[in-house]
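Quick one: the structure is below, and I'll ask about it shortly.
One chain of protein is taken out of this complex; the other chains stay put.
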Amino acid sequence: MQDAERIAAQAVERHRREPSQLLQILVETQDGIGHLPAASLTRIADLLDLPRSRVEGVAGFYSFLYTEPVGRYRILFSDNIIDRMLGSRGLMESLCRRLEVAPGEVSAGGAASVDTTSCTGMGDQGPAILVNGLAVTRLDEGRVERIASLVRAGTPLVEWPAEYFRVDDNIRRRGALLGEDFVPGAALQAAMARGRQGWLEEMRISGLRGRGGAGFTTAVKWLACRDAPGTDKVVVCNADEGEPGTFKDRVLLASQAERIFEGMTLAAWATGARQGLLYLRGEYRYLLKHLRAVLALRRAVGLLGARILGEGGFDFDIDIHLGAGAYVCGEETALLESLEGKRGTPRIRPPFPVTHGYLGRPTVVNNVETLAKTTLIALQGGAAFAATGTPQSTGTKLLSISGDCAYPGVYEYPFGVTIEHVLEDCGAHDPQVVQVGGASGVTIAGHEFHRRIAFEDVPTAGAFMVFDGRRDPFEMARNFVHFFAHESCGFCTPCRVGTALLKGYMDKLASGKGAKMDLADIEWLDRLLKNASHCGLGSSAPNPVIDTLIKFRPAYERRLVSLDFKPAFDLDAALETARRMTGRDDPAAHLDWREEV
Amino acid sequence: MSDSIGMPRVRVATTSLAGCFGCHMSFLDMDERLFELVKVVEFDRSPLTDIKHCGPCDIGLIEGGVCNAENVHVLREFRRNCKTLVAVGACAINGGLPAQRNHLDLGDCLQQVYVKRDGIEEGGVPDDPELPLLLDRVHPIHEVVRVDYFIPGCPPSGEAIWKFLTDLIGGRTPRLAHPLLRFD
Partner (left out) sequence: MGGKFLFDGRPVPFEEGQTILQAARAAGHYIPHLCWHPDFPPHGSCKLCIVKVGGRHVSSCALPARDGMEVESNTPEINGERRALLQMLFVEGNHFCPSCEKSGNCQLQALAYELDMSSARFAHFYPDRPVDASHPDVLLDFNRCIFCELCVRASRDVDHKGVFALTDRGIRKHLVVNAESGRLADTDFAVSDRAADICPVGVILHKRVGFALPIGERKYDEASICTVAMEKGE
């Protein structure tokens, strides 16, 4: 334990005993120990002068932080419906069998633990896993067999085949953003030549709206932050791409990091911010080294730091914060809490981040793609940018396409493209359902394929999951409901309890115990979640259920075994312990659940 | 209650599952109103009649939660036969006191009581087929059958039961308000 305390203390010192760095300190402490023993939390709390209970509260919040020992190899299977369609469940069983470990547990001797995790953003090259936080793609039986022997042999990850960790960009269609070369600094020079006000004006003309899903006008956000009282403004890049089925930000971070950081700097030029933070989801940790290298390069050539491009008073630099497995942190105020080293609980709004954001300072929070797009506006001007897309949805949109199609990957389209057009391009042969916008998005049935990707029709943060005739829309919705129940922060009653209840009803139907009354209860829960939730996670959690109940109702109805009522639990199984304890197996020792009441 | 001469009487059945009969005692606490009640009500299966099985009824009153196989059979019999099924009291509604064992393992409980307890010599879990087997958890009755109404309380007062039944028999949606609505 003394080792644990020493490692914890070193992490605290590296972060200059700064309480807002708590999450980073916990991540690094765990890197050194394998998990977070109770003594390490006590030590961290002492050194940061925080109540230990608060440190424990943060450590308990994030999926990738462990307060109990885990395997030396922590293997997490991405559990999105797309990974499942690619066979992830069978592969996980196979690996568990080979490693002699049950899901969610640690193998004898502590070599390995195997479990599931929310979508890791590799839908175009799954099934995917994380091994000690690093992404492994294109899993198949051969890789599982090899990984099992590497684990058994205790081979360090650096000696595993590099091919396993290869993550492809799979860019299939290039538009303005992905199609043009970018010279670092060029966009910044163009924007600076226009002056701060002139640059904001170009942003206004562009009509750029946030690509994270909500679609708020970026220039309005920047202007509000610029005009907010306070001189210590902050620009935050939201790279917590957690929406199941989305991976376009991962591709941008890997291939367009210069544009992203330049976009942040452009936001700083507009707002007067001096500090920038990029919040990188824990699943994309493997990109950290690359991103830090790009930052160092930009500092070296005067694109970050003091007097950017020689401009007096234009000082701006960027830090990267690592997330630790919490989808809710994609919500901008939860993300700010997490950046401050707290539990990722969404804040009450108003006040909004533009006036009271990171540490109470005026803060702009923009999505990765949004920031990258600002470089196009700086280079071409707002009017040229607005010439693409639709009047309400200007420019292009990146789609992360996965599922039942020949060419999964990232596609850049002008806004307004029809869903059927996209389906044709990606080689979807028998599409029955498209889930646009991820688990929280819209379920599109065949009769709607003429609809358009645009804020005013089918809005999306970028996920586009294709399901063909072999798939069951109910199982898709159930997978998403499990996702939301797992990711609910638990702050508000409707989401904390409602997602757990909804999961119970969906599992009841799946296990063949569904009754007509359950559908009414499901619809009632849908309504409560939608109306009463604190943030977007809760209010959009029922979306896949609402949509599939409307558009694929038979998928639910054919699971019903009663038009009235059935218990959710197996009555006969509930007697099993008593049968075992008494050694009885006579007819009276059983209950027939099918008996009509 | 209105004059009921010539009107067919409402048939009511009552039973106690995993309960303490406290709700039935409370029912008797209606005192002289019981005379009013029997003018419009006749009893089917109930501790008051000693009828062993429930026949077709208008109203079934269930006290107690579901803790064993027999409870399940009785509850199903009531649900099959009663047009309106009412959960009476805390145990029927949320498991109540018997459900305090729900966070314990049933096997451990039986071991502790019948095998390991001090003073027990030749211990053993009773295995007579006459004895109903215990469910691993105690359930409120609405988790086992569809339930139409609930009268909370431990027990609900005679006054509350009276108000509820007169509403129901009179064709009004029963409603218990403060101070008749109580959970303790």
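In this document, chain identifiers A and B correspond to the written order of the chains, with residue numbering beginning at 1 in each.
The rule is short, and it goes like this: a residue touches a chain if its C-beta (ideal position, glycine included) is under 8 Å from a C-beta of that chain, and two chains touch if they have at least 3 such contacts.
These numbers were taken from a predicted model, which means no experiment stands behind them.
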Contacting the left-out chain in the complete assembly, out of A:15, A:35 or A:54
A:54
Looking at the full complex, which residue from A:486, A:516, A:551 or A:579 touches the chain that isn't shown here?
A:486
Contact set of chain A toward the excluded chain (per top definition)
38-39, 41-42, 50-54, 56-57, 59-61, 326, 343, 348, 350, 485-494, 496-501, 504, 521, 524, 527-528, 531-534, 568
Per the touch rule stated above, chain B touches the missing chain via residues 87, 90, 93-97, 99-100, 102-103, 137, 139-140, 142-143, 147, 149-152, 154, 175-179, 181-184
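Just so we're on the same page, only the chains that are shown with their structure count from here on.
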So in the complex, the part of chain B that touches chain A is made up of which residues?
69, 72, 76, 79-80, 105-107, 110-111, 125-127, 129, 132-137, 139, 143-146
Contacts from chain A onto chain B in the complex sit at residues 517, 564-565, 567-569, 571, 574-584, 586, 588-591, 595-597
